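Following this message is one structure expressed as structure tokens.
A single protein chain has been omitted from the complex, and every remaining protein chain is retained in its original position.
First chain written, first letter: the chains are A and B, and each begins at residue 1.
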Amino acid sequence: MSNLPPGFREPSVEGEFEEYYLNMGPQHPSTHGALRLVIRLTGETIIEVVPHLGYIHRGMEKQAENLGYTQYIMMSDRQDYLTAIQNNLGVCLALEKGAGIGVPERAEYIRVIMTELGRIASHLVFYACYGGDLGGQTVLLYGFKEREMIHDIFEEVTGQRLTTNFFRPGGSRMDVPDTFIPRVKAFLAHLEKTLPDYDRLLTKNIALVERSVGVGKLTKEQALAYGCSGPVARASGVNYDVRKNDPYSIYSSLDFNVPVMYNGDCYDRYLIRWQEMYESIKIIKQCIEKFPAGPYRSKEKPNFKLPAGSFYAASETAKGLYGTYVVSTGGANPYRIHTRSPSFSNVSAVNAMAKGEKISDLVTILASIDPVIPEIDR
Amino acid sequence: MNDKELNTKEYAAKYIRNCIEGPINLLKGLTVTTKYMLNPKKIVTEQYPENKATLKMHERFRGNLEMVEDENGDNKCTACGMCERACPNASINVLPTKNIAGKKVLGKYIYHFGSCTQCGLCVEACPFGAIHFAQGFEFAAFNPEEFERVLNKKEGRG
Partner (left out) sequence: MYTPSNPNIVGDFVREWVPNLVAYLPATVQGYIPSAEIAALINVVICMVAMGVAGIGPVPVLIYMERKICAHIQCRLGPMRLGPHGVLQLAADIMKLLFKEVYAPKSVQTFLYYLAPILVVTAPFLNLCMIPFGKNLQVADLDIAIPFIIAVNGFGILSTMLAGWASNNKYSLISGMRSGAQLISYEVSFALVLLLIVMLAGSASLGGITESQSGNFWDWWIFKAPVLGLLAFVMFLISSTAELNRAPFDVAEAEQELTGGHHTEYTGMAFSMFYLAEYINLFTTCCVATVCFLGGYNAPCIGIAAVDGILNMVPGIVWFLAKAFFMVVVYMMFRWTFVRPRTDLLMALEWKFLLPVNLIMLVLGFVFVAFGLFLP
């Protein structure tokens, strides 16, 4: 198949239709950003999809080599912009591991509440975009409505809605205000009233069920082979959640379940995020009950240095396993920082999912992966 | 759902289930949207420029960088340059000068607002509390030079 464009491997399909190529993106309403998919089709059936990345590559990892360690936390905001707060935590975990900094109890609770709120926000955006990409414009607005309320909480606590830049090695940048806990409580009460409405609107809608059940199947083996993580892998039966399997922060002391489903289709990926939202609510409630007093940060270390060596820490963001690998030579700047971003691996599986489906299904599949393009390109 | 994998009996069962459950679930969806449409209290959007007077940002909101000044317009900056070093994208230039006594004081505090990401590391790094983030958020300008700002009105006192 030497005459195929780069990236395509499948043999030609004999049939009544001619093959043709369709360029989806980088400017397309449902690629969720500057992602370009080149699709090889016969009729409306997809033979192969080749994702092209790099349209918003900013060289973050290279820039990090010229920045201090705390300055890189600001960079992590600009990766998964839907849950910047979880990326902050991911970077901080690696830096704490390297510098050997402990975290006071209150700071851990702040971290867990904030990151779980971030997870709910991200899953609400998933719900919104999934409905929106399937043609339900109203769903798009509903999901964003509650997500904005979470961002209001973030704004009050951290000063920004999206680019929070809140956590620091050894705790958080500042203590939460007194209004934080009552506000989160009120929000959770509101969310528990609203989520069933949204569930009723979309989950059993016959068009959605027909469009997502059995569509975009990813087997467990494929999910592992592509390195998928997070809801995408868990929907395929991979029972892996960093919070449970390799607990960081205080997750080992909290009571929550990791939802796992086994069909590996779009509908399972959709349902699993619903269950995760409820689990997150459960986690936040537990944290609110036990919310301790005390210092919010271990010690002030503005420009600290890491000992020579390499350190890795993984955390579970809404999209999956977020890993930060730091190599230090003992200086003020890192020698190398590499980020293992979940969306990158998840999007790489899009070809395996979309083979043999229709164009409309590709939109569903892409929405069910819930990719964030800046996280892929960094 | 891939109908080719189903046998006739399963397909018939699915068909009948869809005929009964489908409309019911669609009607359930309609009740949600009707409920939201008929309840004006659920409207969450704000009429932005009209509500400017009552609109108050959160205390911690990071808008634009400002110098903390007392009533005489004096600032607390000692031109130590901690903020300049803390800034990840070189948005701050602290230009020191010498006062009459020959001591190093702040001459000009240049703030490149165009490249600032409002990360707040400078405020965190300042040991004297000389800078803070103001609440402003309307910064659109026709001229990019408007983003090159000198923050201090007076020379620092050292």
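The definition used in the following text is that a contact is a pair of C-beta atoms (placed from the backbone, for glycine too) under 8 Å apart; a residue touches a chain by one contact, two chains touch by 3 or more.
For clarity, every value in this text was computed on a predicted model and none was experimentally measured.
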Of B:T8, B:T45 or B:N143, the one touching the omitted chain in the full complex: B:T45
Full-complex contact with the absent chain, from A:G68, A:G98, A:G118 or A:G131: A:G131
Residues belonging to chain B that touch the chain removed from view: 15, 19, 26, 29-30, 32-34, 36-37, 40, 42-45, 47
Touch residues of chain A, complete complex, unshown partner: 20, 22, 28-30, 44, 131-139, 141-142, 145, 201-202, 205, 207-208, 210-211, 358-361, 363
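Basically, only the chains that are shown with their structure count from here on.
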Of chain A, residues touching chain B in the complex: 67-68, 70-71, 74-75, 77, 138, 142, 145, 148, 155-160, 163, 165, 173-174, 177, 197-198, 200-202, 204-206, 209-210, 213-214, 302-303
Residue ranges of chain B touching chain A (in the complex, touch as defined): 1-2, 18, 21-22, 25-26, 28-29, 31-33, 35-36, 44, 57-62, 82, 85-86, 88, 117-121, 124-125, 133
